[in-house]
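Only one protein chain is missing from this complex, and each of the others stays in its spot.
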Amino acid sequence: MMEHVPLNFPFLAAALLVGISFYILIFKRNLIKLIMGIGMLASGVNLFLVALGYRAGGNAPIYTDVPEGPMVLPVPQALTLTSIVINVAVLALMLTMVILIYRHTGNIDSKKSRILKG
Amino acid sequence: MRQVIGLIVLLVVIAFLVSGMLQFIHPFGYPPSDIDDYIIEKAQEETASNNVVASVVFDYRGFDTLGEATILFTAVTGVLLLLRTVKRKEKNS
Amino acid sequence: MLSKIVRTAANQLILFILIFGLYVIAHGHLTPGGGFQGGAVIVSGVVMLLVAFSSKELKKSLRERTLSVMESSGALIFIGLAFAGIGIAFFYNFLVGTPIFGRIPVTGPNPGDIWTGGVIPLMNFAVGLKVVAGLSAVVLAMALFSSGEEIEE
Amino acid sequence: MDKLLTYSPILIIAIPLAVAFLIPLISRAGGKARNALVIASLAFVEFLVIILARDIYLNGIHIYTLGAIAPDLALPGGVMVPIRIILEVDAMSIFMGIIWATVSLTAAIYSLSHMARETGQTRFYTLSLLMVAGCFGMIFTGDLFNLFVFLEITSISGAALIAFRTRFADAVEGGFKYIVISAVAGLMFLFGVGLLYAQYNSLNIGFLASVMQYSMLDKIALTLFLMSLTIKTGMVPLHMWYPDSYSVAPANITAMLVITSHACMYAVFRVCFSLYGITLGVAALGWIVVIIGLLTMFVGVTMAVFQTDVMRFMSYHAISQMGYMWLGVGVGLAVLGNPEALATYGRDAIGGGIFHILNHAMYKPLLFLTAGALYHRTATRDLNKMGGLGHNMKFTLILYIIGTLSIAGIPPLNGFASKFLIYESVYQFNPVLAVVAMLVSIITLASFTKAFQSAFTGPQLPEYKDVKEVPKPMLIGMGILAAGIIFTSIFPGLVLEHIVYPATDALINQAAYVNGIMGGIP
Partner (left out) sequence: MIESPSGFWEPVVWIIAAIVALLIAYFIQRRGEKTYKKGVQSETFLMGNPKLSEGETHVRAHNIYWGFFEGLKKYYVPTINAHTGIINDHLVWLTAGIAIVIIILFIAGGI
């Protein structure tokens, strides 16, 4: 049981995940790495949402043969489930578009494979 | 130049997020919970389901789940739309 | 098209994956899980088949048209269940207290009863059907595209 | 009829969804049945929106609690906190709803013949209806996470539709830029929602507005909301993806995407006025929005002057017209703190900005559709290759002239009426802003004259000797918008009194929005 967590460790981890994914989004020109960065950003946000709902020493909010004790908050878990599925859908569409970009221009570098500018 | 600007703004954003996460948010493990207490307490007789998360997903916030299923449907339709008629294009060209 | 050992093992394993996925879908209102999770489990089995056999082989048994019809019907069942309660309110859980899935469990910890949950198990099944059809359609389309196959309209 | 009125907020969202799920099955019966179903459902949604609007202007805010024992009971079971998702439709929401219903119906009629030669029409119409439903959800919902979900629906369907012509590389590139920007913006928005949920343990806009304290986390959340929503509206300096994406889509899709960016702008207003409202009694946010508006107007129009791709040219003009709305509403936001300034010119400024949304939502889709008509006949978007098309495409020429005069703010067309309000009220706030706004309007007229001259006038080019007028459905689609422009031009006071000022007051009056949810609870 992690009753006494020093300095909100999971929230800090979520913030750092968001920061690292922004580093990837800014500095990585490879489109696949860009999509990986968006996936990391989504996992950071999901970690933050799920960490919001944790209650010290709580069980999963399911009454089937649950032991005594408090229950963690159910709503953030539902939000996280929704956001995970949304992220899956977005990633699928992005990867499809990267496949098509590669078919058309022959590379997946965001600088070499661009046509529209100015 | 671009690298320097990117790093600076990135560090500013990370600093604000981390300060917010460390100082201003509630201590981890002790969240404010009036809605969730109501749901945990009433879910069994209102939605007749043992799994409170399922009752939130499909009853209390079922509209979000409809939107979520719609997003999946949208993405699948979009993928099948974008990956269509490739052979025909290659035949033409 | 991998070796014969892999194909035989996949042929055996797909049964267990299907059964486990269906269990996760069916017990979504009692245990952790639900439509999305169970559907993802079954789609992992489809991906295993796609790896073991080639996409041409799989296209013979699973066609995109069938998959899209399955997905649309799943979505229609879901939104239809939501519409069915519109006499009171959209998304009203109208099956609570009725003989089908209508039993109300005792408050507090209990062993669990499959006939509870109102519309939640039905919605789980609809969502599971939709997720299975949709994600397998995406995976199959990508595999067919990268192998240069024709993707039907 | 009365029950239909009660259920109309959810039916407006759910009917396009259900029809979109139904289309892959219906399309077995052939294309005609599918198109008829699409047009019929959109017309029915338009009818529902109109009766709902009439009731809202008479009786005030409608709420719809999903899954409760009674739809209009926001707080079932006597709890003090809204548990379920609540749709809250006030005058501002229904204002956007009227615009969106009309433009989507118009674009659907237009696409009947504009898309006739393309493949994959079934999935095209499915995604269009999903986009309609998603934007209606964004407009009508009163729940932050629900707003995020519908924002994602709109973004994903929009990205797939932008990349519809996959045989061109630039279409796929535009779609990819749109989906990446939308995904990052959506996740930032979700992070902000999580920050608010961590403090107040609620997701309902009305309840959050009643307990908002404007603490540090609220400031971070406000920043995330602002940036993640304004990047979807193409605000300078976050506008660079906007022309790339909007210029490669089919014209009817671009006409709808313009209104989706207006819906994101509506979400910004909702967050600034209804969620934070008076608690941010600082002029800083208002000045940020005003300066953003000036930059947006000026950079957009100056970048548009030398464009030669007609759709790209109009996309930059869409950016620059957004600046007027930011300017007007920003002035109102800056004086939200002191009531007498708000009464003298702040309300007029916000009203001018919102009236400009209405006008822009009529003439910018009209111009995009005329550009699509040019593409339909000449199969190119390059203005350098066009010329002398006015000899054969006379109706398109007339509609283009109407749109041009309206966007340039030439009296007596409606563009002038809204710009007049913005000039007058902004002048009292700060004269320099009004001068810049008029300069931008002049450059707009000049650049549209350029496009007019190079596309329509001049001698008949040999390659376009036998080009014909576009088919009837496209002319009907454009004609509906032109008729709206003419009506708004002749009766601006009527529209302003009955549609625009109620929306303005609904934005300013935060207490009414909160009471719509919290009922009698103090």
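The letters A, B, C and D name the chains in turn, as written, and every chain counts its residues from 1.
In the analysis below, a contact is a pair of C-beta atoms (placed from the backbone, for glycine too) under 8 Å apart; a residue touches a chain by one contact, two chains touch by 3 or more.
Note that this is a predicted model, so its numbers are computed, not measured.
The chain not shown here makes contact, within the complete complex, with A, B, D. Of the listed residues D:Thr6, D:Thr223, D:Asn392 or D:Asn509, the one in contact with the hidden chain in the full complex is D:Thr223.
Remark: the omitted chain is touched by one listed residue; of D:Met265, D:Met303 or D:Ala373 this is D:Met303.
The set of subunit D residues touching the chain not shown comprises 173, 176-177, 180-181, 184-185, 188, 214, 216, 219-220, 222-224, 226-227, 231, 237-238, 240-241, 244, 279-282, 284-285, 288, 299, 302-303, 305-306, 308, 344-345, 348, 383-384, 386-388, 411-412, 416-417, 420-421, 424-425, 427-428, 446-447, 450-451, 453-455, 458-462, 489-490, 492-493, 496. Although one chain is not shown, part of subunit A still touches it, namely residues 22, 25-29, 34, 110-111, 114-118. The set of subunit B residues touching the chain not shown comprises 2, 5-6, 8-10, 12-13, 16.
Methods note: only the chains that are shown with their structure count from here on.
Comparing chain pairs A-C and B-C by the number of C-beta pairs in contact, the larger count belongs to B-C. If you average the Cα atoms of subunit B and of subunit C, the two centres end up 21 Å apart. The distance from the centre of subunit B to the centre of subunit D, each centre being the mean of the chain's C-alpha atoms, comes to 24 Å.
Chain geometry summary: the mean Cα position of subunit A and that of subunit D are 29 Å apart.
Across the assembly, subunit D contributes 17, 21, 66-67, 119-120, 145, 149, 152, 156, 159-160, 163, 166, 172, 175, 198 as residues in contact with two or more other chains. In subunit C, the positions touching at least two other chains are 30-32, 68, 71-72, 75, 79, 82, 90-91, 93, 105, 108, 110, 112, 138, 142, 145, 153.
With chains as nodes and touching pairs as edges, the resulting graph is complete, every pair of chains being joined.
The touching residues of subunit B, counted against subunit C in their complex, run 44-51, 53-55, 57-59, 62-63, 65-66, 69-70, 72-73, 75-77, 79-80, 83-87.
Contact residues of subunit C toward subunit A in the complex are 30-32, 36, 105, 108-112, 138, 142, 145-146. The touching residues of subunit D, when paired with subunit C in their complex, are 7, 10, 14, 17-18, 21-25, 64-71, 119-120, 122.
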